[in-house]
Every structure is written in structure tokens, then in C-alpha cells.
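Every protein chain of the complex appears in place save one, which is left out.
Letters A, B and C mark the chains in the order given here, with residues in each chain numbered from 1 onward.
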Amino acid sequence: MSHAAYVAASYGAALLTVAGLILWVWLDGRARRRELAALEAAGIRRRSAGEAK
Amino acid sequence: MRLVAERLSARRGEDLIFRDISFEIGPGEALVVKGPNGSGKSTLLRVVAGLLPREAGKVALAGEGAQAFETVASACHYLGHRNAMKRELTVEENLHFWKAFAGDSHGGAGVAIDAAAEAVGLGGIVHLPFGYLSAGQQRRMAMAKLLVAWRPIWILDEPTAALDAAAETMFAGLVNAHLSQGGLALAATHQPLGLGAAQELHMAGFAGVSVEAWA
Amino acid sequence: MSEQSLAIRKFSDLANPTRFLALSAIVWPWMAAITALFFAVGLYLCFMSVGDYQQGETVRIMYVHVPAAWLSMMCYSVMAASALGTLVWRHPLADVSAKTAAPIGACFTFIALITGSLWGKPMWGTWWVWDARLTSVFVLFLMYLGLIALNRAVDDPARAAKVSAILILVGFVNIPIIKFSVEWWNTLHQPASVIRLDGPTIDPEFLWPLLVMAIAFTLLFFTLHILAMRNEILRRRVATLRRLAARSAGYGEASR
Partner (left out) sequence: MTALLFRDLKLAVRAGGGAMIGVLFFMTVVAVIPFGVGPDLNLLARIGPAILWIGALLAALLGLDRLFQAEREDGSLDLILMQETPLVLTVLVKCLAHWLATGLPLVVASPLLALFMNMDAAAMAATMLTLLVGTPAITFIGAAGAAVAVALPRGGLLVSILVLPLAIPVLIFGVSAVYAAVQEPAPFLPPFLFLTALTLVFAVIGPVAAAAALRASTD
């Protein structure tokens, strides 16, 4: 294998891992916000929501 | 369809728990098993559900529709002391699993999950993990399990032990509705269940006699 | 404990994450933008620099490998500091920070391991050697995974935080021990290993891209960490609200 291939593989692996990490953070955040929205739609909110925000 | 038990005996370990119990339950009827602690109510129910081997006698289905069931157990819902629900899954996932896994048996159809939760007075929180619910709510959701898949016979072991008065009334309503659809119920309880016309079976507590093999 | 101080603690428990959410909402887009900028410059420098006469093209792996390895250790330091915060000051944000740093640290350690392996194959002729530095990084990776598993295994986040904080601190003590013991153990069997990590960095030709990439990776870590912390706070808020919902549903039924 040529050296350039190793370089490409390293950058690719790093990129893939970071992309996975970003995707996880993003999807996780979206799921949490959805859950919160669903709970609020069901009429459940925090007792302190009024004063804290 | 009728549920018939003839001269049942059962033992646990070396102790004979009860002997020569016979009863017969017809469509729309309920049998309430009463008796002091240790008199063998739970054992009787588990024997009928096929969860414990019987020492003698037999349990059978008779009458119209009885051929549709391979075993007595497959015609029964069993609500034991434990709720048979997973804490990690949401109520909906739990109920959906039992609805799909148990399926409807001959002669009826289960209700939808939301409707079942509504029937036990807990509509709107099916999306919560089961472990988040209080003990009483968990018990009521376990009762909703009886509704999602149809079984003609309900076997109920101390169904209302952890419940308040309102929930007891609710549950009596569920059982009565089941009976009015031609279902059968077999319940062991200390408290009055508030069922309409129910036979009663008093278990005396069978003391003193054990199997003589080692005596 | 008096009722008032309990109320004050309750309030600070609630207010701090809320304030954090508000503050981080303003900060994180800026951080993300700066991170992207640094990555753009860093990657440009990476591919503009000439190859090393000894190592050829493969020297470019260093620009990813070294920052990732550096972050794998810095992330653990962040976790250790957070663990102290959990145990000593009982700050609610500290255990959120420690918990969310673990997966990110595991990812950077994974990158360091993979790129190191890909660098080792052309340079040393093998993917992996059980050498001091490599082994200690691998142990670090296992510790990250263990901490993630521990956090997932315990239901109650407060309890999980305390237990994992203890483990993090024990691990922090353990890392130098592993490193030195392995070095000692290693010299018995394989006296001269072939690592020359510090060789090429002297030349400013390589130093600049490395530095920029290191800053870019560090910024990336902090951006992701802040976002992950926001998620974790929301997760706990959802859990609290759900418990609240379950309780109020019970009361509603009883009074009906």
C-alpha cells in the first residue's frame, strides 16, 4: 500500500469518528427537545418555568 | 365454555397443600376463593393455570368452544403478585409486546393499547417508562394487560392488594365487563371484590397431613 | 437540615443548569464557527506542508494523531476535575460534565489508536506493538468504555455520578502507574522500541500545522462537550418531568 493511502485512511477514520460524534450529539439533542415538546404539549411543565426563563 | 376442576390436590415439597377441591365456572360467572394465609389459594390458582403440577384430579375446559384451546393455560390470563412488565421499557412497549406475543385467543378480541390504559384510568401516560410509575399505577397497568389480548378466563391472584378504594372499584368494573362478555373469572382475595353474582370457595387450610413416604 | 437551606439548595440545583443552558445557547454557535475556521486553516496547512524526507507522506498522519492523543488525555483531566466537583462541591453540573465527556474522550482516544496504527504499519511494519505509550493509551480507552458502561448500568443519575466520580479519580491515579509499570515491564522484553514521535516536531514547517490542528481539536472538544452537556441536562429534565407526570396522573385518578 502506498503511503498516501495510509494518510487518506487516517484522515478518513478521524473524519468518520468525528462525524459520528457530531451526529450523535445532534440526534440526541433533537430527540430530547422532541420529548420536552411532547411533554409540554401534554400539559406538563416545570413548576419554575415561569420565573426561570 | 366452562372451566371444570375435579378433586384437585396439590403439594409443595412434602406438604400436601389442599385435597379434593372441585368447582365449575360457567360463562359470565366468577368464583372467589377465600381463606386465611397459607390455605393454598395461590397454589390452587397456579395449578389451574398449569404453572404447578397437580398431585391428583383434573382441570379441563368443557362445552362450546373448548376444542379451540390446546391447554387450559392457553385460555387463561394470569395476574399474579408480580406485574410481568419491564421497568426499562415504556408502558406502551410493554403492552404492545404482550398484545403481540400473547395474541387474541378464540372467541374475542383485545382492545387497543390506549383504550386499555384509558380503561384503568391511566390514559395519557403510556409513553412513560414503566419504572417511573408508582406501585399502584404499575399494578393498574398490569391489569391493562388483561384487556389488550383476549382470554376467556381470568385468573386473578390478590389483584387489588396494593390498590386504593377508587382503583378497586375500577377493577371490579373491569371484571364485571369481562363477565358480561361471557368471560370467566377465578380470583383469590381477602377483600371483597364487589363482583355481582359470584360463587365462593372457602379454603380451610389443610393442616397436619403430609405425604407419608418419609414419616 | 433546616427547611430553608434545603430550599436554597433545591433552588441552586435548578437554577444552575438553567443558567448554563441560557449561556451555552449564546456561546456554542460562536465556538462552532471558530472551530470550523481553525479546521479550515489547519487542514490547509496540513496539505500545503512538504513531506518529511524520512517519513514521506505519512508525516501528515501526525497532524491528526498527535492532537487526538493530546485530547484523549485532556478529556480525562476534564473528567477528573469534574469528578472532584461532584465529590467535593456536589455541583450538579459537574456530574453532567463528567458523564458527557466520557463518550467524547473515548472517540478521540479511538482516533488516536486508529491513526497511530495506520502510522505504525508503514513506519514499523506492524499495526500494533505492546509498547509503553500504545498500551497505556489502550488502557485509557478501556477505562473510558468502562465508565460509559457504568453510567449506563446505574439507573439513578446522582448515584451513577458519585460512583463513576470515584472510579475516575482512581483511574487518574492509575494512569501514571500503568504507564511507568509498563515502561519498566517493557524494558525487560523489548529494550529499544522505534518510536520517534518528537523527531519531526522540531521543524517549524511541521510545528505550525500541528499547533493549529491541536487548537482546532481542542475547540472541537469543548464545543461538542457543551452541546452534549445541554443534551444531558435536557435528558434529566425530561426524566424529572416524566416522574412528575406519573405522579400527577395518580393523584388525578384518586380524586376523581
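What we mean here is this: contacts are C-beta pairs under 8 Å (C-beta built on N, C-alpha and C of every residue); 3 or more make two chains touch, one makes a residue touch a chain.
Bear in mind that the values here come from a model prediction, so they are computed numbers and not experimental data.
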Touch list for the missing chain, restricted to displayed chains, reads B, C
Going by the contact rule already stated, which one of C:Leu23, C:Leu37 or C:Ala153 would touch the omitted chain in the full complex? C:Ala153
If the hidden chain were put back, which of B:Ser39, B:Ser105, B:Gln137 or B:Asn176 would touch it? B:Ser105
Of the candidates C:Phe47, C:Trp127 or C:Phe180, the residue in contact with the absent chain is C:Trp127
From the list B:Val4, B:Ala73, B:Val111 or B:Ala166, which touches the chain that is not on show? B:Ala73
Can you name the residues of subunit C that touch the chain not displayed here? 117, 126-131, 135, 138-139, 142, 145-146, 148-149, 152-155, 182, 185-186, 188-190
If the hidden chain were put back, which residues of subunit B would touch it? 12, 46, 49-52, 69-71, 73-74, 76, 78, 80-89, 93, 96-98, 100-102, 105
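Just so we're on the same page, only the chains that are shown with their structure count from here on.
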How many angstrom lie between the centres of subunit A and subunit B, each centre taken as the mean Cα position? 46
Averaged over CA atoms, how far is the centre of subunit A from the centre of subunit C? Could you give it in whole Å? 15
How many angstrom lie between the centres of subunit B and subunit C, each centre taken as the mean Cα position? 52
Counting only residues that touch at least 2 other chains, which ones in subunit C make the list? 242, 245
In subunit B, what residues contact two or more other chains? 124
What does subunit C use to touch subunit B in their complex? 155, 239, 242-243, 245-247, 249-250, 253-254, 256
Quick check on the complex: what are the subunit C residues that touch subunit A? 14-15, 18, 56-58, 60-61, 64-65, 68, 103-104, 107, 110-111, 114-115, 118-119, 121-122, 220, 224, 227-228, 230-231, 234-235, 237-238, 240-242, 244-245, 248
In their complex, what parts of subunit A are in touch with subunit C? 1-4, 6-7, 9-11, 13-14, 17-18, 20-22, 24-26, 28-29, 32-33, 35-36, 39, 42, 44-46, 48, 52-53
